[in-house]
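A protein chain is absent from this complex, but the other protein chains hold their places.
The letters A, B and C name the chains in turn, as written, and every chain counts its residues from 1.
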Amino acid sequence: MLIDTQQQSLVTRLNRIEGQIRGIRRMVQEPRQCIEILQQLAAAEAALNRISLAVFKHHVDICVPEGAVLGPDETTRRLSELVDIFDRFSK
Amino acid sequence: MLIDTQQQSLVTRLNRIEGQIRGIRRMVQEPRQCIEILQQLAAAEAALNRISLAVFKHHVDICVPEGAVLGPDETTRRLSELVDIFDRFSK
Amino acid sequence: MLIDTQQQSLVTRLNRIEGQIRGIRRMVQEPRQCIEILQQLAAAEAALNRISLAVFKHHVDICVPEGAVLGPDETTRRLSELVDIFDRFSK
Partner (left out) sequence: MLIDTQQQSLVTRLNRIEGQIRGIRRMVQEPRQCIEILQQLAAAEAALNRISLAVFKHHVDICVPEGAVLGPDETTRRLSELVDIFDRFSK
């Protein structure tokens, strides 16, 4: 699981993305040019993706080794979950 | 530019994504399992991506043909912007 | 449609990717470490993606304007095809 310092960093970054989404909503309402909206959507997707990378990194650095203490079955389970995650993100 | 009915549909969908981001922030704060957080991040990215597709579709269906009325240079400009957008999203 | 100089450039790049695929097959047969194989697969995907970008660019720079000469229906058809392409590549 996530530890304190990481939680705070992730919360800050998620707040920023929430702000980006609200910004995009305003752009849709004005409305601004589609191309500008698409650029901001691409930026928000990239920011979300960087958060996913941070959580993935934490998972393999901390959570999978923690599972190892609980025995090989738990390690196997935690590793196999990664395949599903890789599949969703790699497309 | 976006027209009324589309603006409303996009605003509704962006509100939903804002809710998803807030949900992910709560999961980070509890904290929930990293895998569950990653699954929700993947879902939010996919939802943003579907919005991008809708805006892209509107752009090529409506904005590029509108540009055509303004002359070939404006069409060329609007089309060339698409290459940058394709580049950002296709990676 | 593609013109001569671009065809040659694309053929050269596709030959190089064919070489990359053969290299990956050799790595699988030796077999080499999975991580090394994954790095080469990522490189081949990125190379294919850059080719797609070049073809997309040619399409919007050359083919869509060519369609404009054939009338608004043909332009509409060529533009709407882009939405499907964007959808496939943006995921």
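Here is the rule we go by: a contact is a pair of C-beta atoms (placed from the backbone, for glycine too) under 8 Å apart; a residue touches a chain by one contact, two chains touch by 3 or more.
Remember, predicted model here, so these are calculated numbers, not experimental data.
**Student:** If the full complex is used, which shown chains touch the chain that is missing here?
**Tutor:** A, C
**Student:** Write the list of chain C residues that the hidden chain touches.
**Tutor:** 1-2, 7, 10-11, 14-15, 17-18, 21-22, 24-25, 28-29, 31-35, 37-39, 41-42, 44-45, 48-49, 51-52, 55-56, 58-59, 63, 78, 81, 85, 88-89
**Student:** List the chain A residues touching the unshown chain?
**Tutor:** With respect to the unshown chain, the touching residues of chain A are 46, 49, 52-53, 56-57, 60-61, 64-65, 68, 72, 75-76, 79-80, 82-83, 85-87, 89-91.
Just so we're on the same page, only the chains that are shown with their structure count from here on.
**Student:** Based on the touch definition given at the start, go ahead and assign the chain network to line, ring, star, complete or other.
**Tutor:** It is a line, because the chains touch in a row without closing up.
**Student:** Centroid from C-alpha atoms only, then distance chain A to chain C, rounded to Å. What do you get?
**Tutor:** 28
**Student:** How many Å are there between the centre of chain B and the centre of chain C, using C-alpha atoms for each centre?
**Tutor:** 23
**Student:** If you average the Cα atoms of chain A and of chain B to get two centres, how far apart are those centres in Å?
**Tutor:** Result: the chain centres lie 17 Å from each other.
**Student:** Can you pull out the residues of chain A that are in contact with at least two other chains?
**Tutor:** none
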